[in-house]
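Here's a structure for you.
A single protein chain has been removed from this complex, and every other one stays in its place.
Let's look at chain A:
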């Protein structure tokens, strides 16, 4: 220990005596800037530049070696039935995942946290395991279970309970069901963990006092638990909305080329299709900017409705 201290002192002395630049870089005023420099650099190169470039690109037609400014042409062309179909699919997906991925995890977290629940660690782990799978693995599994033939598992279950088999990947509502089910399956356990952590912050004395005063379980939940975990609910709803609008992968693994009648098309998939596959970078960028505007507006409305802008107390 003393030796290392000695060495570091020697090094510091050497540093000071070496050059003005060296002692400048080692000074206490400059060190924090050097520490944060990777972040500043990455914000400039990986966020600000692409962001600026995306806006610029959306007013351009980008051809190899040539760039034309086309004004609002890209935005005008985005307003077409295929884009609206993608937006509609995405919006339905957002609404459904927000509901499912808030209500179900909250319910499960309350159960796991209940004093009468046994083996809660085991169940928590079991529900979390799907989060470890990649979306390709999940897509493979879902395509096997929800195969179109009458022999496939889901269809056999349907006929067993007296329904006719379905063409899962070829009808609009079953397509939506598959995408939402896949996302819910993979993300349920993650949100359960968020809620479980939030529930640890609920004041037990308050819950007990409420129950002494004759509050039933529902009243205790509404007036004690719910206010305490409200921040995490707002957080998860916000994240789920943003992730929902960003959805691409579930669609890609269910329909690797394109979905019949655009039933699986999402906004980001549309960006991918136009911007990458059809090489229309300007058009794709315009879709991206519109998506950003939508996400921004929806998040603001959501935060306003949930009272996140109101002052505390």
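Brief remarks on what is shown
As a working rule, contacts are C-beta pairs under 8 Å (C-beta built on N, C-alpha and C of every residue); 3 or more make two chains touch, one makes a residue touch a chain; residues count from 1.
Note that contacts and distances are computed from a predicted model.
For the omitted chain of this complex, the UniProt record lists the protein as "Carbohydrate ABC transporter permease", which is one of "Carbohydrate ABC transporter permease", "Ig-like domain-containing protein", "Phosphoribosylformylglycinamidine synthase subunit PurS" or "Phosphonate C-P lyase system protein PhnK".
Considering the whole complex, the residue from A:123, A:170 or A:221 that touches the absent chain is A:123. Only one of A:231, A:260 or A:307 touches the chain withheld from this view, namely A:231.
Touching the missing chain, out of A:59, A:146 or A:262, is residue A:146. For the options A:53, A:80, A:203 or A:258, the residue in contact with the chain missing from this view is A:53.
The set of chain A residues touching the chain not shown comprises 4-5, 8-13, 15, 26-29, 31-36, 38-43, 45-47, 49-51, 53-54, 57, 108, 111-112, 114, 116-120, 122-123, 125-130, 132-149, 151-156, 185, 188-190, 193-194, 197-198, 231-232, 235, 239, 242, 245-246, 248-249, 252-253, 256, 268, 271-272, 275-276, 281, 284-285, 288-289, 291-292, 295, 299.
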